[in-house]
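Shown below is the structure under consideration.
All protein chains but one are shown at their positions in the complex.
Our next item is chain A:
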Amino acid sequence: MSRYILKRLVMLIPVLIGVTFMVYFILSLSPGDTAAIIAGEGADAQTIEAVRKDLGLDKPVIVQYGKYMWNLLHGDMGVSYSTKRPVFTTIMSSFPNTAKLAFWSILVAIAIALPIGIISATRQYSAVDNVGMVAALLGVATPNFWLGLMLIIVFSLNLGILPSGGMSGWKSYIMPAITLGTGDAALICRMTRSSMLEVIRQDYIRTARAKGVPEKTVIRKHALKNALIPVVTVIGLQFGSLLGGATLTETVFAWPGVGRLVVDSIKSKDAPMVLGCIVMLTITFSVINLIVDLLYAYIDPRIKAQYKKK
C-alpha cells in the first residue's frame, strides 16, 4: 500500500513538468507584451526593453522555462512581476480561504445530493424523483454568478441578514457555499441516482430482499455501499476543482481566494504567479485523486484485496 502511494506521488513529477511546460508556453504565445504591461502606461521603448531584460524576458522561452524549473526544484517559486511579492506567500494567503470555502461547499453539495439521489433511485418515477431531477437539472444549468447575485439581493439587500461579501465570520460562508454547493449537488445527485438504480437491479439485492432483510437495511448496507464508488469519484473530482478556486463566485462575493488570484495574474501576464498557482493546484488535485483512490479500498473490500495480493 505504501509502495502504491509512493509510486503515485512520484508520478506527480512528470505531471508537473507537463503542466508547467504547457502553461508556460501558452502564456508566452498569448498576445500582449508582458514587459509593456509591467512597465506601465506611457513607458517608452527604452524603458520597456530595460524591464524585459530585468525580468529575463529577453531570453528564449525555453531558457526562461528551464530557469523557472531549476528554481522551483530548489523550492523557489519566484516573485510576482506586478507586485514584487514572493509568489509562495501570496498563494499561501489565498489558498486557505479557497480550501475553507471548498470544504463547506462540498459539504453542502453532499448534504443535498445524497438523500435526494437515494430517494429518487428507490422511488424511481415518483413525484419526488421527478421534482428532484428537475431541480438537479436547474442546479446544473444555473450560472453560479447569477445565483450568487440573487442570493445577495434577497439575503443581504432585502432581508439584511447576511453579509454581501468578504470573509468575516461564519455568516460570510453561507451564501458562497450554497452558490457553489448547489451546482455540484446537482451533479452528485444525478450520479447517486443512476449508480443506485444500477445496483438496485442486481441479483444480490433481490436475494437480500427475498431473504427478508428489511428494506432500510437493503438500501443502506447492500445497495448504497456498492453504489458509492462512482459517487465518491465525482465528489473527489468536484472537490479538487473547487480547490482550484471558483473565480466567478469569488468575484461576486469578494472572496479573497485563489481563483481570483489566477485570473488577475493571467490578465496582467504575471507568469510566475500563474505558474505558482498552477503548480499548487496540480499538486492538490493529484493528492485529492490519490485520496479518492485510497478511499475505494475502504468502501470496496474487493479493491483492498487486490492491494494485498501485490
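We adopt the following convention: a residue touches a chain if its C-beta (ideal position, glycine included) is under 8 Å from a C-beta of that chain, and two chains touch if they have at least 3 such contacts; residues count from 1.
Heads up, the rule we're going with is that contacts and distances are computed from a predicted model.
S.K.: Unshown chain, UniProt name, "Periplasmic dipeptide transport protein", "Fimbrial assembly protein", "WD40 repeat protein" or "ABC transporter substrate-binding protein"?
M.R.: Options "Periplasmic dipeptide transport protein", "Fimbrial assembly protein", "WD40 repeat protein" or "ABC transporter substrate-binding protein" narrow down to "ABC transporter substrate-binding protein" for the missing chain.
S.K.: Determine which one of A:Thr90, A:Ser105 or A:Asn226 touches the chain that has been left out.
M.R.: A:Thr90
S.K.: Going by the contact rule already stated, which one of A:Ile178, A:Val252, A:Val279 or A:Val292 would touch the omitted chain in the full complex?
M.R.: Looking across A:Ile178, A:Val252, A:Val279 or A:Val292, the contact with the absent chain belongs to A:Val252.
S.K.: Among the options A:Pro163, A:Gly181, A:Gly244 or A:Pro272, which residue touches the chain absent from this view?
M.R.: A:Pro163
S.K.: For chain A, which positions touch the chain that isn't shown here?
M.R.: Considering the whole complex, chain A reaches the absent chain at 30-33, 36-45, 47-48, 50-51, 82-85, 90, 93-94, 143, 145-146, 149-150, 152-153, 156-157, 160, 163-167, 247-248, 251-254, 256-257, 260-261, 263-264, 267-269.
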